[in-house]
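All protein chains of the complex are present and in place, except for one that has been dropped.
For reference, chains read A, B, C and D in written order, and residue numbers begin at 1 within each chain.
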Amino acid sequence: MKLGTVKGSIVSTRKCSKLVGYKLLLIEPYYGDSKEIFVAADRLGAGEGEIVLITTDYSVQASLEQETPIDALVVGIVDHPPVK
Amino acid sequence: MKLGTVKGSIVSTRKCSKLVGYKLLLIEPYYGDSKEIFVAADRLGAGEGEIVLITTDYSVQASLEQETPIDALVVGIVDHPPVK
Amino acid sequence: MKLGTVKGSIVSTRKCSKLVGYKLLLIEPYYGDSKEIFVAADRLGAGEGEIVLITTDYSVQASLEQETPIDALVVGIVDHPPVK
Amino acid sequence: MKLGTVKGSIVSTRKCSKLVGYKLLLIEPYYGDSKEIFVAADRLGAGEGEIVLITTDYSVQASLEQETPIDALVVGIVDHPPVK
Partner (left out) sequence: MKLGTVKGSIVSTRKCSKLVGYKLLLIEPYYGDSKEIFVAADRLGAGEGEIVLITTDYSVQASLEQETPIDALVVGIVDHPPVK
């Protein structure tokens, strides 16, 4: 899994219907190249500036009720920022 | 998921029959190295210059009626370009 | 999907029996770092110098009759080289 | 699989319920860019400073009793550090 910082969110009106109900967060990698911002779906209610744990690829589906075209999902909000 | 800008499309006459019906878009990464252009399939009708949300790998299949050899799919068109 | 140029092929006599019947092509990435050459299986008959479309990971299996340990497959031959 | 060194662990109180019971380790890559720290789940009891073998993506699920949103798992603790 990856750690990232929530930088904001995006809005997409024209989208795959299975994505309705997920907040789409912009995530800045906590380690490594911070310019490699990506999008993760969230249902835990992570707020801007919080550090989150993100699962990617196939394993995302294990958290969902039905298969959804999401390849990065917030699966935890980290209590304390780890040492860089 | 990744954000990318639609730069154009490609045509492939000799291709796997399951790819028929998908537009194959050239996508420039919105964040990170913009030279790492890749191809994503599209059925949402994204136009050149639009910023799109792309799902990759296994999770792509959750959007399709039958399993198809597509590893990157446009799943949303972003309303407003996010801050770089 | 990725675009790549066919640079040649490899021969492997001692290999997993499920790979028999596939040509194993050396592919140079068309965009990004051209030194990151990889191997893709091919049944479309792509020739040296042609530009091909390659699907990776799980989605490869959607093109095959039986599950095969192939993680990169030529799924199309591109008609005209796109702009770099 | 990747080799990594255990640097510590993270705590996440608000998390996906399926992650309960796994220790979440911070892993520094043993080869390559050591700044690309990531998180792997552990049930083998790896301690700080130990070198571990990590499996990623789909194949992680083969080690678990039920599908869990984990994309990196400690599957071995290495006896002796290999040559760098």
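By our rule, contacts are C-beta pairs under 8 Å (C-beta built on N, C-alpha and C of every residue); 3 or more make two chains touch, one makes a residue touch a chain.
Keep in mind it's a predicted model, so treat the numbers as computed, not measured.
Remark: the omitted chain is touched by one listed residue; of D:V6, D:L19 or D:V60 this is D:V60. Touching residues on chain D toward the chain that is not drawn are 1-3, 31-32, 44, 53, 55-63, 73, 75-80, 82-83.
Counting the whole complex, the residues of chain C in touch with the unshown chain are 8, 10-16, 18-19, 24, 26, 33, 35-41, 57-58, 60-61, 66-72.
One rule holds for everything that comes next: only the chains that are shown with their structure count from here on.
Remark: chain C and chain D have CA centroids separated by 31 Å (rounded to whole angstrom). Chain B and chain C, compared by their mean Cα positions, are separated by 19 Å. Residue numbers of chain A whose C-beta contacts span two or more other chains: 57-58, 60-61. Under the stated contact rule, the graph of chain-to-chain touches is a line, running from one end chain to the other without closing.
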